[in-house]
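These notes are about the structure you will find just below.
Let's turn to subunit A:
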Amino acid sequence: MADASIEFKGTSFTLSVLHLKTSELVDIRADLVKKVAQAPDFFYLVPIMVDIEKVACSINYQAVKVLVEEFNFTFVGFTGSIDKEQRKLIRELGFSFVNASKVDTSKKTAVTDEVLVEKSNQVDVKIERKLFSDKIHRGQIRSGQQVYAKDQNLVVIGSVSAGAEIIADGNIHVYGSLRGRAIAGAQGHHQAQIYCQNLEAELVSINGNYWLSESMEQHWGSPAYIHLTGTELTSSQLI
Partner candidate 1 sequence: MENTRSMARIIVVTSGKGGVGKTTSSAAIGIGLALKGHKVVLIDFDIGLRNLDLIMGCERRVVYDFVNVINGEATLNQALIKDKRVSSLSVLPASQTRDKDALNKENVGKVLEELGKTFDYILCDSPAGIEAGAMMALYYADEAIVTTNPEVSSVRDSDRILGMLSSRSRRAELGLDPIKEHLLLTRYSPKRVEEGEMLSVEDVKDILAIPLLGVIPESEAVLKASNAGEPVILDTESDAGKAYQDVIDRLLGETVDFRFLVAEKKGILSRIFGG
Partner candidate 2 sequence: MALLDYFLRKKEKQVTTASKAKERLQIIVAHERNNRNKQPDYLPQLTEDILNVLRKYIHVSDKSLSVNLDKKDGDLNVLELNIELHDENNAS
């Protein structure tokens, strides 16, 4: 109808999904505390789906919703590959259930039935890839200066002197020598990376995990990039 006051449209959104690996609420809460503490602002009011594939039969749905909201997430509904009966039950309890658009079969086979997985991944909060815009800085960044690319990647066309500090919520690229301190993924972006044409930094850090100069021996003085593998920093040759 023309001139209607409302319209329904199908739109896809990227939502964070919280996969539960245990039905023990105590453990879930403990891990949520740790995870959210890493970047509280990042998670504030984020709409979240809870994937209960692993724990469907044994979980208290109401308690999960309450728990998730305790951490200021906005609870949207449940998801996961579960049988029809369970889905019906969830809906009868008044919760929304949404099928994932793709069924990731590879994940299913890889996953085990452990109640507790590794320390750092007990609660697998899947964050979709964040796309940042670039903040471009032309010129040297001198000792005593600081540049912060908030919610952006930082591209420096020039060198960063010893005693200077560059910070980005996204990635850092230095087209020159990196001799100062470089802090990437400052607000919790784990996939942030640091690239430079000459690695001679005083300190590099990604999402809080840092290296001092002594750890950079492998690629010191060469073009290198630094990224996280789990919680360990790794440097790799750039070109």
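If you want to know what made the cut, all candidates are chains of the complex that A comes from, given by their letters.
Note that a residue touches a chain if its C-beta (ideal position, glycine included) is under 8 Å from a C-beta of that chain, and two chains touch if they have at least 3 such contacts; residues count from 1.
What you see is a predicted model; the values in this text were computed from it and never measured.
*Asks:* All of these sit in the same complex as subunit A, but only one touches it there. Which of 1 or 2 is it?
*Replies:* 1
*Asks:* So in the complex, the part of subunit A that touches candidate 1 is made up of which residues?
*Replies:* Residues in contact with candidate 1: 139-140, 142-145, 158-159, 161-164, 177, 179.
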